[in-house]
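This report refers to the structure that appears directly beneath it.
Note that one protein chain is taken out, while the other chains of the complex remain in position.
Chain nomenclature is as follows: A and B, assigned in order of appearance, with residue numbering initiated at 1 for each chain independently.
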Amino acid sequence: MRRAFGTPIGDYLPAFGLALVTALYLAAAYRYPPDAREIPADVAWTMLGLIALDLVSRTHTGLGRALMRWFNPAADREDAEAKPHYTAGRQIIAVLWLMGFAAALNLIGILYAVPLYVLAFTRLRGGRTWRASIAVACGTTLFLWLLFAFLLRLELYPGALIGGR
Amino acid sequence: MLDVWLSGLQGILQVRELLFLALGMVIGLLFGAIPGLGGSTALALLMPFTYGLESFAALALSGGVMGAVPMGGSISAILLNAPGTAPSAATCLDGYPLARQGKAGLAIGAAASANSVGGIIGTVTVLAVLPIAKRLVLLFGPPEFFLLAVLGLVVVATTSRGKLLRGLITGGFGLMVAFIGYDDITGDVRFTLGIPYLWDGVHLVPALIGLFAVAEMIDLSIRGGSVAREAGNVRITRTLSGVLATFRHWRTVLRGSIIGTVVGAIPGVGGVVASFLSYSLTVQASRDPESFGKGNIEGVIAPEAAINAKDGSALIPTLAFGIPGGAEMAVFLGILVLHGMQPGPMMLIQHQPEIYGLIWALTAACILASFIGLLFVRPLALVTLVPAEILVPVITCIALVGSFAVDASIENTVVTAVFGVLGYIMIRFDYPRLTIVIALVLGATAERNFHQAMLMADGSWSIFVTRTISLILLAGIAALPCLPILRARLRRGRGSGPVSAGDQR
Partner (left out) sequence: MRPSTRRVLIAAGVAAIAMLAGVAHAATGFPAKDIAFIIPDGPGGGFDLDVRAIAPAMEKYLPSKVNIVPTNVPGAAGTRAAIEIYRAKPDGYTIGIFNIPGIYLQQQRGGAGFDLTRLSWLGRVGIDNYGLAVGESSPIRSVADLQALSQTRPVKFTSTGPAGTAYNATLIAANLLDIKAQLITGYRGSSDYVVGAIRGDGDAVITVIPTLRRMAEGKTLRIIADFEERASVSGAEDAVALGKPELAQIVLDRLIAAPPGLPEEIRAILAGALVRALADSQVIAWAKETDSTISPESSDQAAATLRSQIEFYDKWKPFLNPKR
């Protein structure tokens, strides 16, 4: 990965993302009357300052290292330890599986999404046999149905595309 | 006084009541262990059944549930980083790393004994305080609640000393999220982007399930293997040493129990603050703060003691005035009303035996639930050996569906998923999760109480110094950041002996 000030660009991304969110939050806050925006705006301004400090502390410049030593000594030491490194692709795929499941829950409902997701995950990502995957999928669905639908008489969300609101 | 205590005990020690206690306990354990369910759901489920029951039986049942839920929550927090109840999220911080090192038995043992001891200390405190409960509740108003919230935030912020900057950032983010929704003071609806679901703000339990359980499942699915790093290392036999660890670290237990008792009595703040505050203060007081978050047994004992101590004291505002300390207490209030026991000043006068019976039931359930947890340590700890390909989808399902079940909103699953990804990013890029939790819980409370205090005082800040308790709290807040410096200086002075004595001239 390319580096800026001695640190891989990827390491800065969360802080940048947060800065963006905070800026939008601040813009939204100023549309509310003074009473309502007072404290959220104060917090947001402080956040922008802190994020700036954090960004600098992550660089390998002199100021950055100094900030790290004052404010994040433990993190400094942990960074020096070997941490397992995973490729961005692998992490994104894991997140996509989760998002896909959440989307399925909302679109086709709990009773369809759960077995589908468990089956797909154990079979495709886990490499288990069809029999094992189906067993786990059925077991999970049955457990959830017994607990929520049967015992708690909770209506399991049917999915926006099928019957839901 | 003693005779009332005894008549309460007598009421509970009947066969039928004990059976209901046991039933409540089992249900409490199960519901406590599953994220998204918990005491409030269990009590709501049982409420119709309590209809025909007499008061003591209903209270035995309720006490059984409320006493056992924390232990259930601890078990899933330790084994899977999936807090069964919101307060157990603090147990995840060191309990789960222990499980990853194959020491699940040790962690569960410590949790069980800390639970019991904390519960007992909480009970004793409540019994002592109950006669003056009314006066106590009236001492704390909006100015005090605001300062307490600030105190909580400061404690937690100064705890992440090793990562102060990042801790403050996540805390600030938590505050920003906490302000989303309908503002009780002005009536404005803020930061909801027009989404009706966000009217009540970001729901806490789904967010916590995401931050801890789902984030961990994402991490597990990437790194593979199982929760316990090396299968051969899962030592169940260390359970006993876990149980004894609580007594070795008696200062931690005491501290946790006191914090739990005090915080539990503050309505609307709840168990999350109790457990996280206890954890934070223990880290601060420790000689080796950086070992926390990596499997320090005190990191399990501290929150566990607080959680069970809070259960008893949460009854104080609930019974004295009908102000529920949280969702669980709100449902319990309903059960009380159902049985003709109107919470309020009269309750403490008219229904004393029943109240003491309840407190006995709570304590008994807490201790017995710990035993049951210990009994099942071996099969439970096997969960840490289940391979990721199977564990991840199953736990993710339970987490998301449980989060839906909190109040039957499918939007909760989106919150959980988003916070899951957020939690994972925080793990990956090294931002502490401790501060965001406290900020989420205390943010809205702090702001609301501040505005109320200002309305009371017509905008003058003097209200914070003219009230006794506020003044004490202010002093505490000012002193807190200085404590670590003081302690370090003391330690240096003690350790260095004659050399430092010379230096201090």
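The definition used in the following text is that a contact is a pair of C-beta atoms (placed from the backbone, for glycine too) under 8 Å apart; a residue touches a chain by one contact, two chains touch by 3 or more.
Just so it is clear, the model here is predicted, and its values are computed rather than measured.
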Identified contact with the non-displayed chain, of B:Ile132, B:Leu240, B:Leu375 or B:Leu455: B:Leu455
Listed residues B:Leu6, B:Ala408 or B:Val465, member touching the removed chain: B:Ala408
Which residue of B:Val331, B:Leu380, B:Val401 or B:Leu473 touches the chain not shown here: B:Val331
Missing-partner contacts on chain B, residue numbers: 40, 43-44, 47-48, 51, 134, 137-138, 141-142, 182-187, 196-197, 199-200, 267-268, 321-324, 327, 330-335, 337-340, 342-346, 349, 407-409, 448-449, 451-452, 455-456
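Assume only the chains that are shown with their structure count from here on.
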Euclidean distance of C-alpha centroids - chain A vs chain B, Å: 23
Interface residues, chain B side, partner chain A - complex: 34, 41, 45, 161-166, 168-169, 172-173, 175-176, 179, 183, 185-186, 188, 190-191, 214, 217-218, 221-223, 290, 387-390, 392-394, 396-398, 400-401, 404-405, 408, 410, 413-414, 416-417, 420-421, 424-425, 428-431, 447, 450-451
List of chain A residues in touch with chain B within their complex: 11, 14, 18, 22, 25, 28-29, 32-33, 35-37, 39-40, 43-44, 46-47, 50-51, 53-54, 57, 67, 71-75, 77-79, 84, 86, 90-91, 94-95, 97-99, 101-102, 105-106, 110, 114, 117-118, 121-122, 125-128, 136, 140, 143-144, 147-148, 151-152, 154-157, 164
